[in-house]
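Note that one protein chain of the assembly has been removed; the remaining protein chains are unaltered in position.
Labels run A, B and C following the written order; every chain starts at residue 1.
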Amino acid sequence: MSQPVFTTTEPVIDRARRAGRRPGRRTDVITGMEALDQDVWRMTIEDPFAAQEALPGSFVNLYPTDSMTLLPRPLGISRVLGGNQIEVIFGVVGRGTHEFSELRPGDCIDLLGPLGKGFDLSGSAHYILVGGGLGVPPLIRAAQVLREQGGARSTALLGYRSAHFADRFMNPLVDDLRSIDNGQGDVITLLDGLEPTLDPEDTIILTCGPTPMMGAVAAWAGKRSIPTQCCMEARMGCGYGTCVACVVDTVNGRLKVCKDGPVFKADDLLWKGGKH
Amino acid sequence: MSQPVFTTTEPVIDRARRAGRRPGRRTDVITGMEALDQDVWRMTIEDPFAAQEALPGSFVNLYPTDSMTLLPRPLGISRVLGGNQIEVIFGVVGRGTHEFSELRPGDCIDLLGPLGKGFDLSGSAHYILVGGGLGVPPLIRAAQVLREQGGARSTALLGYRSAHFADRFMNPLVDDLRSIDNGQGDVITLLDGLEPTLDPEDTIILTCGPTPMMGAVAAWAGKRSIPTQCCMEARMGCGYGTCVACVVDTVNGRLKVCKDGPVFKADDLLWKGGKH
Amino acid sequence: MGEIAVNDGSIMQEDKAMSAGRDITPGMDPLEPHRWKHGTVVAGVPWKNPVGTASGTFNLDACQDYYDVADMGAIGTKGVSPVPWEGNPSPRTAETPAGMVNSVGLQNPGVDRYLVDELPRLKALGATVVTNVAGHSDDDYAQVVERLADSPADMLEINVSCPNVSHGGMSVGTDPEALNRLIHRLRTMTDKPMVVKLSPNVTDIVAVAQASVEGGADALSLINTLVGMRIDIDTGEPILAQETGGVSGPCVFPIALGFVWRVRKALPDIPIIGIGGIDSGEKALEFLYAGANAVEVGAAALLDPVAPVRVARELDDLLDSRPELADLLSKGKTWK
Partner (left out) sequence: MGEIAVNDGSIMQEDKAMSAGRDITPGMDPLEPHRWKHGTVVAGVPWKNPVGTASGTFNLDACQDYYDVADMGAIGTKGVSPVPWEGNPSPRTAETPAGMVNSVGLQNPGVDRYLVDELPRLKALGATVVTNVAGHSDDDYAQVVERLADSPADMLEINVSCPNVSHGGMSVGTDPEALNRLIHRLRTMTDKPMVVKLSPNVTDIVAVAQASVEGGADALSLINTLVGMRIDIDTGEPILAQETGGVSGPCVFPIALGFVWRVRKALPDIPIIGIGGIDSGEKALEFLYAGANAVEVGAAALLDPVAPVRVARELDDLLDSRPELADLLSKGKTWK
């Protein structure tokens, strides 16, 4: 009775490539699933296209199967593994991520992507990666690309609510890693601590985390004239730029987080309550 | 992460019994799955309540999981097996039965029932079970109950489109089995063949199959004054008598197939195009 | 915590229930003995919890096999007409994405039978009863209300919104003037709390709501079904014998919620019973936050007989952590 599956990964990717297009939504196989903390999971997915095209800051749309949850769940790519797998790290927030957390290796998941414009890592400078909680994943990918490119120094400053669940992935990819949790302070504490060693002229900050945190980082960096790139979040309708649901206000107008971002220059963003 | 399941079979049945009620919809385990013919399947399901309460002619609601297919799929119970399992035999007609056909032992399926009023097997007579294709299943259950009751003689006359897929289940349960397929004739051919041996005063016909077939059987029996019971079909909204979607016209008004039936006396039915 | 190798059966069961468009609370047992904690009041009538059954999806003989009708906040019964109606031809149902479409057409045994059969039995079982009134004309409605005026029914619900009857029904419910006239007339005939059940198939729900209230309605219930249909692509013909029918089920939930929200904004004081696509305590709660005093469960009850009790149980527990809302409801008031 079983009919051929409509979208196994490889044929979809191959056909799209032959047609000179990007592959649409496809059904991928989960290769690994690990609990990192209470309600925080690491999932690896086999998808050669996503693995090959992932920029630092790119995300993928993952789709739950429940008919109450049709919209995409955007998740940042944390690492590319072995050339044909991507890794995501996600927190259980609601119904969709709850469903994801119950998947196991060998199960399937629908995916679209990679999506979005990434961090600009072309400048040669000391990169400070400032991440908060579930904002850390895209910064791990940024660290991975910086390491692959070679040359640039990198320091990660990571803030967590409690368990430092992402340190072990970031650690091998940066020159220096400092992390902190709510009991001890926040990423601004870490930035203040790092400041004496910084040359603002030779520093680039990449940040991802809750918007208020990124606002605080941007304000801190602004005062010191350190160029900063922020990886933003928004509720999405499509994730690939067609519906205009995911906007953020910038000096260049209302832009789409999913397609014009998710990475924006801190200076271009109009933070809630005016600029910075 | 995995939470307790909301409705495993046993607790639902136990609680309902303690409350003096029937159990609502529950999730059962499939114990067997066998292809009987091209697009005809036999499925066995573990459900002690359905097994214990199944009348001859009872059906169960089975539910697909696809959100396009919320309504129940009523399927006749063909046999009770081992005291805690029921068997259904179904054809792949549309989306719901297609989904069922892809289930395998160990998979789960939602069920409600048993539902409906069954055949009246209290009369002592020679029972003629006249079935057509996928209408045969409830007659197998009737034969099973007649055999359990003991005493009554039973003959099955079964018509098929091609393969005689249900003969092997009916055969051990009746005194005589004659079957036919489209190439050879239909159940009226069989009835005509049986007629010389019949005593109309001591005969009861039970029939289930396509409505035109049952109409023909009822007309045949009517001419000979043989009491006949028909197991009817209708599109259902609920299957347990609450929505009035599944009506059939009778001399007693528009009745619910699911709750007032599915078995009706042939004489009470207003066949399309007037009463026979 | 290393890589985890396999899925297990229990997860599958829960996943399946959810993907079938059913909202379920794992472990919830609707038949467990339960003392209701959070009641509501609708037009002066106390309900022991804010969840009722929606008209047309409850039948006493069918439902009491599965639960104690006294456990519901209220029992909404099938529309009754002055004389028995035999409804529309079959087929009367079809499936739609996360929903269904029906064209039952108010088949019912008539008010006389109702008064000697379902109503007294429901009252004897301890149910709070909302009797749904159907008609093809103003006179029909008047006749039924007259017969019910000194019956033991707790509330009357005037169904001016059924899309499945050719006269009366939706045609009255979509015309504010005609509706106002009808409710006015019925108001003179009974002191029972009178709920007007509104149709979503209108341009301006507030005008219809206002016309009802000015006519003398004590409360509003909404929504009835939305007009819709399915076509069989093998024949090119409508699946329902009646061609079009009424859409209900989870699919109408956001639409129903929007209607309740807009009526509540326009009419801050009128009691509202929210209906449409409710299949969980959480969806019921959204209606209460939208401004409903109570809710009713319709199509979900067709897919599982105990769904109304389960929704009531889930909501009762959700209200524990929302004392402000629970308190307002218990006093016959609503959120905002």
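Following the convention adopted for this analysis, a contact is a pair of C-beta atoms (placed from the backbone, for glycine too) under 8 Å apart; a residue touches a chain by one contact, two chains touch by 3 or more.
Just so it is clear, the structure is predicted and the values come from calculations on it, not from any experiment.
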item	value
Options C:Leu257, C:Ala301 or C:Leu329, residue touching the unrepresented chain	C:Leu257
Of A:Ser67, A:Gln85, A:Ser101 or A:Thr155, the one touching the omitted chain in the full complex	A:Ser67
Candidate in contact with the missing chain, chosen from C:Asp29, C:Glu118, C:Asp140 or C:Glu286	C:Glu286
Hidden partner chain, residues of chain C it touches	19-21, 94, 96-99, 101, 174, 201-204, 226-231, 233, 236-238, 243-244, 247, 249-255, 257-259, 261-262, 277, 282, 285-286, 289-290, 318, 325, 335
Interface with the unshown chain - residue positions in chain A	2-8, 11-12, 15-16, 18-19, 21-25, 27, 29, 63-72, 106-108, 110, 112, 234-238, 240-248, 253-254, 259
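In this section, only the chains that are shown with their structure count from here on.
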item	value
Mean-CA-position distance for chain C and chain A (Å)	45
Distance from chain B to chain A - Cα centre to Cα centre, in angstrom	56
Interchain centroid distance [CA atoms averaged], chain B/chain C, Å	33
Set of chain C residues in contact with two or more other chains	11, 19, 21, 97-98
Multi-partner residues of chain A (each touching 2 or more other chains)	35, 67, 102
